[in-house]
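Here we show just some of the chains, and they stay where they sit in the whole.
We just call them A and B in the order they show up, numbering each chain from 1.
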Amino acid sequence: MKTFTMLEIGKTAIVEKPIPTPGPNEALVKTTASLICTSDVHTVKGALPVENGRTLGHESVGVIAALGSAVTGFTEGQRVAVNAVTPCFECSYCQRGFTSQCGGLLGGYKYTAQVDGNMAEYFLVPAARGNLAPIPDELSDDAAVYACDMLSTGLMGAEHAQIEIGDTVAIFAQGAVGLCATIGAKLRGAGRIIAVESRPERIALAQRFGADDIVDFTAGDPVAQIMDLTGGVGVDSSIEALGFPQTFEAALACLKAGGTLSNIGYHGENPAPLPLDLTAWGLGMGDKTIRTGLCTGGSDRMSRLFTLMTTGKVDPTVMTTHRFGFDDVEEAFVMMAEKRDNIVKPLITF
Amino acid sequence: MKTFTMLEIGKTAIVEKPIPTPGPNEALVKTTASLICTSDVHTVKGALPVENGRTLGHESVGVIAALGSAVTGFTEGQRVAVNAVTPCFECSYCQRGFTSQCGGLLGGYKYTAQVDGNMAEYFLVPAARGNLAPIPDELSDDAAVYACDMLSTGLMGAEHAQIEIGDTVAIFAQGAVGLCATIGAKLRGAGRIIAVESRPERIALAQRFGADDIVDFTAGDPVAQIMDLTGGVGVDSSIEALGFPQTFEAALACLKAGGTLSNIGYHGENPAPLPLDLTAWGLGMGDKTIRTGLCTGGSDRMSRLFTLMTTGKVDPTVMTTHRFGFDDVEEAFVMMAEKRDNIVKPLITF
């Protein structure tokens, strides 16, 4: 089978590998559609220690090609999606509800990080009973694939922000995950959503998804702009969806006492410690909570995200700015890495 | 000043009373608009033990006419709304966050129940610093008045239902409070909202506010219909917005194990104990939670509800089916009591 593989840091190729065989609790899925993620770009740059020859990708849907001997409740040929996080469900972390941290820190993120990813013609699914999410008939692969990471992570960003109905929320950066955090803030009942972004096409998407105010950070200090918009008071919750020290600092500084900063940006590109401004943090006593998280996995999560799409409450497909066949995946990857042509998400079909 | 007063059980009239004088922590508000509530109807029927001669009403907005000597931060002439619940904020119940239970069971509900209500040309506001909610310039009185009870109670119904993003929620009855619970379920990110209702005009409003499926209980057992709609599984949360034993029982029966029943219906009309079906309740071990509550009060709550309206996320004014001048308040009251002419909410202007 063909796989999109990282040969070494900075180098990728389509590589032929044997189709794997599922173990007793696994499933084999034949891929129909995938999304390329900025995390793949980070990985190829060397941000994640991955052995050479690892298949990339963690946002894929397809049909069940084979089921392990102990996997019940599914049939071959069934359309399924699989979350980027594939927990075992049984370790102590999973039992406590931290399935993204399966087995330890960030351990639920297995594709590419620990085993071959799923940007390939076939891929394996561990703990298949809990990780295979049947796609409703009325939902297209193009839409369902957004549940694998973008919607699950972005909405988690809003869930962690502890938004109360009518709250004011600032969201820093409107890439695909930030846009999904905007969708999420609206879904949790935010009264006013302030999106920090400068690219016109992303601003347009943010407004479509529910942003009430746009703060363009190229037009002045975003914290000062947010303070102006809120009468000097600040926001109830802020969501960091970029992973830069400056946006993190701003997300803390614009936050009211008692508020929550929900971080979903990946801070792995810069190894220096993240500076926590003491005044913004209330000297460690301001009742400001800082939460973090990885993508929320499992079929139950996926199934609820599907419901939002089938009832028409969320339509993520407007983020699909580009489409490629699998043979052109390298071209798509380069575009994503270089953020060319106002790309948001490129969809790969098989 | 003119007041709409309950003379005795079953009998109301417009009665002249002196304009009251605010104590040090109180304010006097000159009324501009009010809504009549089904609770007023219950009260006049005798469901609430109230002394004769009490002014009715608890959903009013107006302008500040006078401020007590110790009330700071407001000015005379300012447009304000006041919630139906007016807590003291300082008793142990309020300090624990149960402001609706100020001083004890249901004690935050003061208008009509403990003191004169606010369906009058002027009314007093206790603990004015916390209870006066300035109305934003861009918000009409006609919209702001919905924050006093309907939106606050209905949205609380959804908040108490512990809805997770993508959940399926059933809401029993789509009167004004039930409709606001539908608004609330959508605001908390419900994936699928099933509204139980039979009147066409209320069904239309429910759909406008976010209901995905309608269950008409005149067409068959609503629990069976909900089970059919959910593949035999039931719903994640149910909201009881009527106050009948049958709807309460149905709200429990259609609920999945682990789900939450949020009650906002008033069960005071029938004094018999409410029967809790043991099978539906999982014999007391099904992880089904039953929550209750009264309207959430205080200026902070009001201000967040206003934000939802000023950013266009919620428009409750479509529920205003009828309008009356204060001199015709008795006619409005009779229409409300008899649910004539497909009335949902009558607005009274002064």
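Note that in this section a contact is a pair of C-beta atoms (placed from the backbone, for glycine too) under 8 Å apart; a residue touches a chain by one contact, two chains touch by 3 or more.
Note that the structure is predicted; figures quoted are calculated from it, not measured.
Novice: How many copies of the one sequence build the whole complex, if 2 are shown?
Specialist: 4
Keep in mind that, in the parts below, only the chains that are shown with their structure count from here on.
Novice: Based only on mean CA positions, could you tell me how far subunit A sits from subunit B in angstrom?
Specialist: The mean C-alpha positions of subunit A and subunit B differ by 38 Å.
Novice: Quick check: in the complex, which residue numbers of subunit B touch subunit A?
Specialist: Touch list, subunit B to subunit A: 155, 159, 164-168, 184, 186-189, 191-192, 212, 301, 303-308, 311, 313.
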